[in-house]
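Only one protein chain is missing from this complex, and each of the others stays in its spot.
Let's look at subunit A:
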């Protein structure tokens, strides 16, 4: 019979034995002496098909596997804010040869993961009608490149994209979401479904193992055109609990951990070998008003509520001192289209009071509903906003929804939604994508424009002359201030934890760029 002491002794001995097994607390090295990069993420995308992976958790892996014709230079953008920077990647040049035709010249001698050499065939496969045409199973492919009517092979290294209407942001598109060049041979031989499991691209890492929702292992693509990548392998593990991810970083099991919470950042100061990096993303959290609800049907009421939020207090409470409040639906990378003076709503209690009385507000209830487990920090933000509104005499009821879907059920006046910019131009997000006639908000009749907003959207989408685009975009921003269908709370921060020995930076989009020029071990 076991005594307690024996039982405890048994347990202790199990632990000693397993401890010898190695926990990976040391830095891991592959056989060739290059280190293994170990990353812990909150989740992974379920697929490795680029056109199915445009989510915050899916982009990381895709950006390791595939290269694009062009590359957005985030480092340069950071150095010179307001100047869009695009570098050649798999294409050495992309030029507009006529209003409806863009020509790209491919980089010679680029080796793909399966040993084939990059040619026009790969570009033709990437932009094939089965991927971006009307019957494509990938809606994102259709949305981003559906206007490409023909992909013409001029010669082995030259391809022309013909578009239905003139596309002034084609270079941004070819450096943004979607145009990850796939290996034509593998795609043809494996078929679209097989390709998801054995993707072939020209990116710095090739696939070694993929266990859905659990782990991805990449091996270095030693023939990568920019030179051999710094890590021999990249192991990305799913660790859903944020406290465990941070513990694993501190204990030395991981080199990079994603999605750290703001209140965990001070913890990093106690350790010399790890640091936290806070990056405001090109992703905004908004509150939107339901035009069908009498309480907020009047624009004066929506504007009053928007002026009644102390945005800096909310953003600071949710994201800590390193928060960013965007100026309307713009990011500085819009370049000439960016107007820092169009600030949208700011905290102005006097104006809020004025508008409340002009709207004849008589203390009716305003229902504010957010899904705290879906939008990070939204629970805190909503409680603070409730208090701020109540301080101005606005009778606010706060409701928490369990999911984004439940939040959308009827019965609320104000809810939360997000908006992102996939490339640095207003066409990529915001005014048209998230507020235009095909947006979720308009399709579900939450936003029913009372102005000529939709007509101006159409004009802006069709405009090509820079001055005309600027005029129409700014007109849209003015109309938004007049309508107030939404108010912008803050840019979402992504906080990554990393070993100080890892030279790598999180971009304002959720890519994980591990190319040799931006990633190395000290």
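Descriptive notes on the structure:
We take it that a residue touches a chain if its C-beta (ideal position, glycine included) is under 8 Å from a C-beta of that chain, and two chains touch if they have at least 3 such contacts; residues count from 1.
We adopt the following convention: contacts and distances are computed from a predicted model.
Per the UniProt record, the chain missing from the shown structure is "Peptide/nickel transport system permease protein", taken from the list "C4-dicarboxylate ABC transporter", "Pyridine nucleotide-disulfide oxidoreductase", "Peptide/nickel transport system permease protein" or "3-isopropylmalate dehydratase large subunit". Checked against the full complex, the candidates A:214, A:357 or A:451 give a single residue touching the omitted chain, namely A:214. From the set A:117, A:149, A:165 or A:244, the residue in touch with the chain omitted from the display is A:244, counting the whole complex. Touch with the chain omitted from the figure is made, among A:438, A:451, A:464 or A:503, by A:438.
Within the complete assembly, residues 1-4, 7, 10-11, 14-15, 17-19, 21-25, 40, 43, 46-47, 52, 55-56, 137, 139-140, 143, 193, 196, 211-215, 237-241, 243-245, 247-248, 250-253, 403-406, 408-409, 417-420, 429, 433-434, 438-440, 442-444 of subunit A touch the chain that is not shown.
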